[in-house]
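Below is one structure. I have some questions about it.
Heads up, one of the protein chains got dropped from this complex, but the rest are sitting where they should.
Showing chain A:
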Amino acid sequence: MIEAQHITVRAGTRQLLSDVSVAVRPGRLTVIIGPNGAGKSTLMKTVTGEIRPAAGQVRLDGEVIQRIGAGRLAERRAVLPQASSLSFPFTVHEVVRLGVSRLRDPAAVRERVAAALGRVDLGGFGARFFQELSGGEQQRVHLARVLCQVWQPVEDGLPNYLFLDEPTASLDLRHQILILDEARRFARAGGGVVAILHDLNLAALYGDHLVVIAKGSVAAEGPSQQVLTDAMLRSVFGVSLRVGSAPADRPFVLPHAIEAA
């Protein structure tokens, strides 16, 4: 389990997070939601060990995360960045291979890369240049890389963790579902997943556990049925919307109804 205990993060005089405690449990998909600038990414960066909190601690299985070396940490958790550009002409295969760990045999590495690309619906994209792909395709290449890094959700009895910062941001509907299915599969198999999502419907559909961040604190957390309420939408997002009621006069699409073809 990864636990953030009473973490406070400051940038200059501004308090980005104040006294936040959250737990990332293996076996479930934790979804972080909240308005822009609430501190979602800061929370993720702190929990992954990238930012050292001014107060409080982040622990992986009881061990303070800053004390774990980069190499050992990388074997336990992988992080999907929001967007990442490349300055050199790497092929898709080469980018994904950067994530492959623990495999030495070149043939096995190649198979792993191909399998990961298949999972993100990019089979046959290996020889394409990363820079020439669309934003959504690049995002999926990175997901394949991240999947390679923690290929087994549970290894030697220890769960691995996936952190996804807005994994669906530049994806079309079909691929949003495909990616979140992949994340859910990882969690069902015993790994821990944390995803920042903006789409509350996707959050409700996929999140086993929702954490609502507002103004640097946890505003609510729990299963979606408890968390997604009219009152929360009004107080956190500042919108007067009704949860669970469809607009009467125009069509709408819910991911719940879509079959990933």
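Operating definition for what follows: contacts are C-beta pairs under 8 Å (C-beta built on N, C-alpha and C of every residue); 3 or more make two chains touch, one makes a residue touch a chain; residues count from 1.
By our rule, contacts and distances are computed from a predicted model.
**Student:** Report the protein name recorded by UniProt for the chain absent from the figure; options are "Beta-ketoacyl-[acyl-carrier-protein] synthase III", "Dihydroorotate oxidase B electron transfer subunit", "Probable alginate O-acetylase AlgI" or "Iron complex transport system permease protein".
**Tutor:** Going by its UniProt entry, the chain not pictured is "Iron complex transport system permease protein".
**Student:** Check the options A:G12, A:G71, A:G157 or A:G238 and report the residue that touches the missing chain.
**Tutor:** Of the listed residues, the one touching the omitted chain is A:G71.
**Student:** So one chain is hidden, and I want to know which residue out of A:M1, A:V64 or A:L86 touches that hidden chain in the complete assembly.
**Tutor:** A:L86
**Student:** Of the residues in chain A, which ones touch the absent chain?
**Tutor:** Within chain A, the residues that touch the unshown chain are 45, 48, 50, 69-75, 77-79, 81, 84, 86-95, 97-99, 101, 106-107, 110-111, 113-114, 123-128, 149.
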